Structures are given as C-alpha cells and as structure tokens.
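One protein chain omitted, others in place.
Up next, chain A:
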Amino acid sequence: MWNYEKRLQYPVKISKTCPKTAQLIISQFGGPDGELAASMRYLSQRYTMPCREVAGLLTDIGTEELAHMEIVSAIIYQLTKDMSIEDAKTAGFDAYYIDHTSGLWPQAAGGIPFNSCEFQSKGDAITDLFEDLAAEQKARTTYDNILRVVQNPEVRDPIKFLRAREVVHFQRFGEALEKTKRKLDERNYYFFNPEFDKQLLRQ
C-alpha cells in the first residue's frame, strides 16, 4: 500500500525553458540508471529477501526512488512546458515532440524506451545487494555527468540533492550487505543463494 503526499521531496523551480537539458535529464526518469528502474528494482527484490531489516530498507529506498522520479519529472516538465516549436527544433527535441508533445514518457537520453531489462531481481540476496550497490554508483555517475554538462543553477540544485541521496543509499546498502553476510551459515563462504537454499542461513 502507498499513500501520496502532495509535495516534492526537494523543491524544483526552473524559470528558463530548455528542451535540450530536458532531453539529457530524461535519462534519470526512464534510462538504464534512472529512478524508475531503481524503484522497480528494490520494490521487486524485497519479497524474497531473507533478512527482515533488509526487506524493510528496500521498501523505504524503493519508495524514496519514486519521490526522486517525481523530482526528475518535475525538472523535465518545467524545462519544456513553455517551449515553442522553434525551441524544440533547435534543441533537437523535435523527435520526442512528435511522439509525446510535451508529455512525460520514460526513456533514456538516447531515446531508448524504459525497459525492465535495465535491472535484475535474481532471487539471491547477495547478488541482488551487489546489484543495488552498483546501481547507486551508476546513478551517481550519471548525475555527475549531468552536473558537468548543465550550467543552470536552478537545474543543478535539485540534481545535486539527488546525487547526494545516491551516496547515502550506497552506504545503507553496504550495511545491509554486511548484515546479510552475518546471517549466512559459516560453511557458505562463497555466499551462494541463501534465499532459495534456506539451509545456508545461520540457524
């Protein structure tokens, strides 16, 4: 069950139209390391997590990623809501415009549609947590890349917030991984699947 709270987790107020910037930032909506993939990854993985605390963490981070998706979407919306056809053409946003006008649609910066192949839910606690750690770093790199390209401080401000959250989530997943390892039977030193092979969990 989820409840909606009618506010952004971090405010977004962008006064200058720029479809070019929107086209880059849309990757963090529907791209390979975007917030939609992040949320779906964690919310899918949690059901079979053997450690209650880790399942709880996946729920909470997966939920926060939905709020991040809303921030990214708000950025894209505000960058494009007042664009003219000329703006769209000169920014190279015209191909997107043909299919979606100024509507929001999850895709990568290069135009590839959102796809659940961007993430994995393997049913193996250690595998999934390593994936989560990598995912946070990949998203952090993407935000770093955006910050190198985008100069508008009104856009950079919420992007910096999102980048900082990737760092915190990485830290929390690292702690979750250590917790999960401690639950494994000491004979399972290769960290093989404790979710399915339950005898490999410490009694």
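Keep in mind that, in the parts below, contacts are C-beta pairs under 8 Å (C-beta built on N, C-alpha and C of every residue); 3 or more make two chains touch, one makes a residue touch a chain; residues count from 1.
Operating definition for what follows: contacts and distances are computed from a predicted model.
J.: For the chain that's not shown, choose its UniProt protein name out of "Spore coat protein JB", "Cytochrome aa3 subunit 2", "Sulfur carrier protein" or "Transcriptional regulator PadR-like family protein".
T.: In UniProt, the chain excluded from the picture bears the name "Spore coat protein JB".
J.: Using the definition of touch stated at the top, determine which of A:E35, A:E64 or A:E195 touches the missing chain.
T.: For the chain that is not drawn, the touching residue is A:E64.
J.: One chain is left out of this view; which of A:D144, A:E175 or A:D197 touches it in the full complex?
T.: With A:D144, A:E175 or A:D197 as choices, the missing chain is touched by A:E175.
J.: If the missing chain were put back, which residues of chain A would it touch?
T.: Interface with the chain not displayed, on the chain A side: 3-14, 53, 56-57, 60-61, 64, 70, 73-74, 77-78, 168-169, 172, 175-176, 179.
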